[in-house]
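In this view, the complex is presented without one of its protein chains, the others remaining in place.
After this line comes chain A, so read on.
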Amino acid sequence: MNTHLLLQLVVNGLIVGALYGVVAMSFVLIYKASQVVNFAQGEFLLIGAWVCWWLLTTYQLPFLVGMGITFAFMLVFGIALQVVVLRPLIGEPIISVIMVTIGLSIFFQALCKWLFGVFAQPFPPIFQTQSVQVLGLEIQTVYLMSLGISVAMMAGFAWFFRYSKHGLAMRATAFNQQVAQSLGISVRNVFAMAWAISAVVSSVAGIVVGIVNGVSSALSLYGIKVFPAVILGGLDSVVGAVIGGLVIGVLENVAQYVDGQYLHWGNLYEIVPFYVLVVILMIKPYGLFGTRDIERV
């Protein structure tokens, strides 16, 4: 048993899992606020990362400036998407809403391939040192940054929902739309805001993954990986999303370890979250922290 490798993989899993957590949070944000399951979450990462990459490589902007412009773009993009596409669909059956986001996901994925090509593009280097030693483990600097950003994002979310006026409005809307509306909260604005914040937060995750692995269509896979995470945590729980993300990240890496050391199946790494997903859905469909709908199905 290779303890060192296992430990390394668990640490990697936690770092990747934190990113899953961030994406899952932004997924839950949209679901909670507007009851829309966003199958195009992965494309938010993709678009954010490509826009940032394009700004940095074409105009040679400093990293933070490029990131800032990307945020502004994603903000507008998220609002526009909600207003143009999703708003007319309020009140439509769930299949319509799901299908619209799936359609959007295909569209934007193909658009990105058209505009930016199919090959992974590296970000310009940001750190001088490639990796640092932490407690005898080799950890890349970008991973540390990734972890830092993820934690900052999570803290930001916690603060936003707990203390800010808009966060309160959002929680109220999620709890009961009609009551929120009667108290003077503009539900339309809350929906648009949820999409905007979700797009911006996802783009951060996209940029971070882009720095680590290069920007490519593979980023949109995060939009699919988010499902095991949010189902595990509970579909409408922000805390659950973070925990679910961490668990799935670690699980993937441990599966890779087990696979590499003992089973030699090949790609257990990719598929194990989906087995977990099915098992959770069969046993505990509302997840660990989700609202438990008492309903006979």
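The criterion applied here is as follows: a residue touches a chain if its C-beta (ideal position, glycine included) is under 8 Å from a C-beta of that chain, and two chains touch if they have at least 3 such contacts; residues count from 1.
Rule of thumb we're sticking to: contacts and distances are computed from a predicted model.
The unshown chain of the complex is recorded in UniProt as "Branched-chain amino acid ABC transporter permease", chosen from "Branched-chain amino acid ABC transporter permease", "MBOAT family protein", "Dissimilatory sulfite reductase alpha subunit" or "Caffeine dehydrogenase subunit gamma".
Between the chain not shown and the residues A:10, A:80, A:102 or A:258, the one that touches is A:102. Contact with the undisplayed chain is limited, among A:76, A:94 or A:132, to A:94.
Hidden from this view is one chain, which touches chain A at 37, 85, 88-89, 92, 94-96, 98-100, 102-111, 113-114, 224, 227-228, 231, 235, 265-267, 270-271, 274-275, 277-278, 281-282, 285, 296-297.
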